[in-house]
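Below: one structure, written as structure tokens.
Removed: one protein chain of the complex. Kept in place: all other protein chains.
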Amino acid sequence: MPPTPMASDVCTPLLSVRRLKTVFPLDEGTVIAVKDVSFDLHAGRTLALVGESGCGKSVTARSILRLLDRPGRIEAGQVLLRRPSTEQAGPETIDLAKLDDDGPRIREVRGGEIGLIFQEPMASLSPVHTIGNQLTEAIRLHRDVSKCEARSMAIGLLREVGIPQPQQRIDFYGFELSGGLRQRAMIAIALACRPRLLIADEPTTALDVTTQAQILQLLRQLQAQHEMAILLITHDLGVVAQTADDVAVMYLGEIVECADVDTIFHDPRHPYTRALLKSMPAMHATNRGRLETIAGSVPHPFQRPSGCPFHPRCPQVITGQCDCQAPRLRAIGESHQVSCLLEEAGS
Amino acid sequence: MADASQTSAPDADARIDVSPARLMWRRFRKHRVAMGSMVLLFGFAIIAIGAEFFATTDPHLPEAHRSLMPPQSIRLFDGSTFRPHVLAVRGHRDPQTLQRVYEVDPDRRIPVRLFGHGYEYRLLGLIRTDRHLIGVTREHKGEPAIFLLGTDVQGRDLWSRLMLATRVSMSIGLVGVALSLLIGIVLGGFAGYLGGWVDMTVQRMIEILRSIPTIPLWMGLAAAMPRDWSILRVYLAITIILSLIGWTELARVVRGRFLVLREEDFVKAARLIGARRKRIIFRHMLPSFYSHIIAATTVAIPTMIISETALSFLGLGLRPPAVSWGVLLQQAQNVQSVALSPWLMIPAIPVIIAVMAFNFVGDGLRDAADPYGQ
Partner (left out) sequence: MLTYLIRRFMIALGTVWAISILTFVIIQLPPGDYVTSYIAQLEASGDIVTDQEAENLKRQYGLDQPVTMQYVKWVSQIMRGNFGMSMEWRRPVGDLIGERLALTVLLALAALVLTWILALPAGIYSAIRQYSPADYTITFLGLVGLAVPNFLLALVVMYMGFRYFGANVGGLFSPEYIDAPWSLARCWDLMKHLWLPALILGAAGTGHLLRIMRANLLDEIRKPYVVAARARGLQEHRVVLKYPVRLALNPFISTIGYTLPVLVSGSIIISIVLSLPTVGPLLLKALLAQDMFLAGTIILLIGVLTVIGTFISDLMLMWVDPRIRMES
């Protein structure tokens, strides 16, 4: 399979994921959570990874940082992180998939070069440590500063993410803050060492709509300030429309369609992408009919369908082909790739 | 994460028309240790039911001239022919130490056989017979011969007494837990379902009872029993004392489940469509937590057994002529006697095995009871 160039971008990507395959060997059988996933992330741009729950979005994100729960492991593929030249060394590319998952090199990357925020800000903050404790910990892991300096840096960070009265709030526990402030604190921790890439795993799902908009606004603003790449994981197409530059749609661990955000919304080619879009309420819809749903349900991971993983639910299934022949992700336009036999037949 | 947890979700199609009990049993069978323990407990139950059949010698018959005899083993071969037998033992008093010493009489062999004859008893309290699992031939009948685990101070056969003790100790555990369960379900159920001041009162009662050291209390209550009570009355009193203090854990479990379930959507739904309270409790709530109750009950049994054993061991529980594991262990109370006749400690083994088995089965049940568990 060819690498997936985002044609609009000429400079080399910050992070390239190549044919990533992550599996969970369980007693009952091996679950392939991520299969042959490839994408690129560029500085200053946001890639949204979209799909229903259980499609492998989060596992992809965790594979990048090597934070998989046992017994999950990366079976194949590369996660290439490009580093700019520093005083000590010239530019280099490291394959995160090859690193020891508790070694010093991956730990340098975690928090230092790639930040991570989660869906549940409450659960992501320790209930028995103050915000400041966790924030200064993040700073001092990657910066050689004194406790005192780290604290003033931490206050600055809290101010930057828009937490009022940061001098007092730094000594608060997570459960003492409102949901929005908690997520802001979480962002401050993730961005403590100015990572060049932020992975946001459903960052707004647990928040109410106004807070959601504020947090997304904050992320965009921080991205613009620091030229940061964002990998946004979400199932909410509204969030995608607001924030993403590029979109990759995942189904059962595979990327089925990948394009820039306009193309995805206006010219979706994969039946699954279309179905997803149809199941979203439209702002200016004229008829107040029922929303369409996708027939059937996501198959059990042990019973991965043969051929195209979507064929049992696909309205346009070609019997005799889709159920035995696996489609491949192929470019059908400038920066637009689809994995569907319909497109292969058409081209 | 989401992906990993999904993998454990059961295959929906294959499970649609299986009852919760069947599901639980299916999951339970996967725990090998728990299954093994279950089989062991069945063994204990069979022994408890047919204790006299498994006994070899009259467990209540004292014989001064065979006091503290060491265990004998059954020899399967006589020379090269298969002829199971035990060697007869001669005892005499050592003139210096005045202790009884025993030596094997190699010339006298007493043949033993399965389903041989022994003392007379009523099987299951009904059928009069003298057949035992291991007995002697008819011509040797009446000759107390087989002491698999040796004898106690009074010269009674430890093996046979152990069989009887199994019945008493296991049944105290079961009856005691049944009583605790009754108290626990009533109080815990009311507390959990009604809430409010009932819940407050029950919770405080549980908290208070849990923070009192139980053994001194048990000892105090047990010591207050009149000395002249019959075995049966003492047995009942001990069971009641144990369950009066032991119900708290079960009540806690019941209350907790009720609290959780009360807020479950399916219970709310039942309430909203106007189901009566009785129907909600018995049709909707009980089926969804009886498995947890079973698990908690199983784990509570060993505590009862240990408590009874401890009390009897101290001489405050069941007293001779009643026979329980604790009563048997009374003779092992001081070092000197244990050092001279270590087999007196043997009754500790079934206690430990039973306690572990109940714990394993309880653990297995608890895991199996969780409908969304792996």
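Labels A and B are assigned to the chains in the order they are written; within every chain, residues are numbered from 1.
Quick note on the criterion: contacts are C-beta pairs under 8 Å (C-beta built on N, C-alpha and C of every residue); 3 or more make two chains touch, one makes a residue touch a chain.
All figures in this text were calculated on a predicted structure; none of them were measured in a lab.
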* Asked: Wait, the hidden chain, what does it touch out of the ones we have here?
  -> A, B
* Asked: Among A:T12, A:T93, A:S126 or A:Q217, which residue is in contact with the omitted chain in the full complex?
  -> A:S126
* **Touching the absent chain when the full complex is considered, from A:L26, A:L67, A:I94 or A:V298** => A:L67
* Which of B:G79, B:G125, B:P216 or B:P321 contacts the chain that the document leaves out -> B:P216
* To do: Could you tell which one of B:H65, B:R204, B:R233 or B:K268 touches the chain left off the display?
  => B:R204
* Structure fact -> Where subunit B meets the chain that is not shown, the residues are 204, 207-217, 219-221, 223-224, 226, 302, 306, 309-310, 313-316, 329, 332-333, 335, 338-339, 342, 345, 348, 351-352, 355-356, 359-360
* Asked: If the missing chain were put back, which residues of subunit A would it touch?
  -> 62, 65, 67, 69-70, 102, 107-112, 115-116, 118-120, 123-129, 134, 137-138, 141-142, 173, 175-176, 186, 189-190, 192
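Throughout what follows, only the chains that are shown with their structure count from here on.
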* So, what's the distance in Å between the C-alpha centres of subunit B and subunit A? -> 56
